[in-house]
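Removed from the display is one protein chain of the complex; every other protein chain stays in position.
And now, subunit A:
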Amino acid sequence: MASVTLQHVEKDYGSLRILHGVDLEIADGEFVVLVGPSGCGKSTLLRMIAGLEEVSGGEIHIGERLVNDVAPKDRDIAMVFQSYALYPHMDVSKNMGFSLMLKKAEKTMIDGRVGSAAKRLGLDSLLGRLPRQLSGGQRQRVAMGRAIVRDPKVFLFDEPLSNLDAKLRVHMRAEIKALHQQLKTTSVYVTHDQIEAMTMADRIVVMHDGYVQQVGAPLDLYDRPANIFVAGFIGSPGMNFLPATVEKGGKVDAVLADGQRLRLPDGLPLKDDDKLTVGLRPEHIRLADDGALKAEVEVVEPLGLSTQFYIKLDNQQVCVFAMGRAGVKPGQTVRLSADPAALHIFDPVSGSRIG
């Protein structure tokens, strides 16, 4: 096991810069998830840690060792690919034992390791099958088994679950997490699915356009997103954003374009006429008869356990989340309130958090 340290890592393809100086410290045994929209450079970063892409700038350390110019096989890492990349002409046990065979390990030792990994993943009865004779979920397990057998210092996962159906994905998510708790191997996991990130990660790295936007524990990102991008990316249903202007009169209010007012928390560095973007999580808007906000309900989505409904506020659709049955109907006008402490205030120009 080992830590992974990235110092100002850059990646260029020709004159195009894909990664703009990524700094990241991954502790020994930590499960870190890289998350971000398609094309943000997550896979590229992971492949640079694996040694499959050259490093254009900066330094990558695995443990104490600088690995910028170390070949993939000498980095002591294992990678699980999105396509699984199994060897089609080898059966499951050969696939899993391939790396040990190349190291000229003894046959009994290979069989022992493959056997125990297979047992752990429930692959015992499939060892003689070829990849094409396996289901998607089984192939995924074989890919994991191939990684486990090597007993590497670091596991790298590139969207390993994205080819599975929704139910199996939830199941394998839990299995990977359980596996990590047993093996305690440092893991870097790439996904574009924020739910996977929230459920699996010790720490999440949110990326966008080749920049790291924020690094933190899942709930820290949820509770205190550093900017509008992170705020909108983390959480489902997503955060609502409303443009507003500051008005100070005794208390600080954010005035929406349609004149409605939201009370802001005290002690923020704001002055009159400052432009703001106010972020409101759907669960922080409550139905209240004496609420300051008035809006018309447009769509109601009852989910049984909870209800999501959309209101027309300030000419925007705003999502509201309530536990149980909310008892609202489309077309109805409701009063709502929002706790000032639960508001997220962003600078609309830079996008970064004010409070």
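Note that contacts are C-beta pairs under 8 Å (C-beta built on N, C-alpha and C of every residue); 3 or more make two chains touch, one makes a residue touch a chain; residues count from 1.
By our rule, contacts and distances are computed from a predicted model.
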{"item": "Omitted chain (choose from \"Sugar ABC transporter permease\", \"2Fe-2S ferredoxin-type domain-containing protein\", \"Fumarate reductase subunit D\" or \"Formate dehydrogenase subunit delta\") - UniProt protein name", "value": "\"Sugar ABC transporter permease\""}
{"item": "Per the touch definition above, residue among A:T5, A:T44 or A:S99 touching the missing chain", "value": "A:S99"}
{"item": "Contact residue for the chain not shown (choose from A:P88, A:G267, A:G304 or A:G331)", "value": "A:P88"}
{"item": "Identified contact with the non-displayed chain, of A:V4, A:L24 or A:A50", "value": "A:A50"}
{"item": "Subunit A, residues in touch with the chain not shown (by the definition above)", "value": "50-52, 71-73, 77-79, 81, 83, 85-89, 98-99, 102-103, 130-132, 146, 150"}
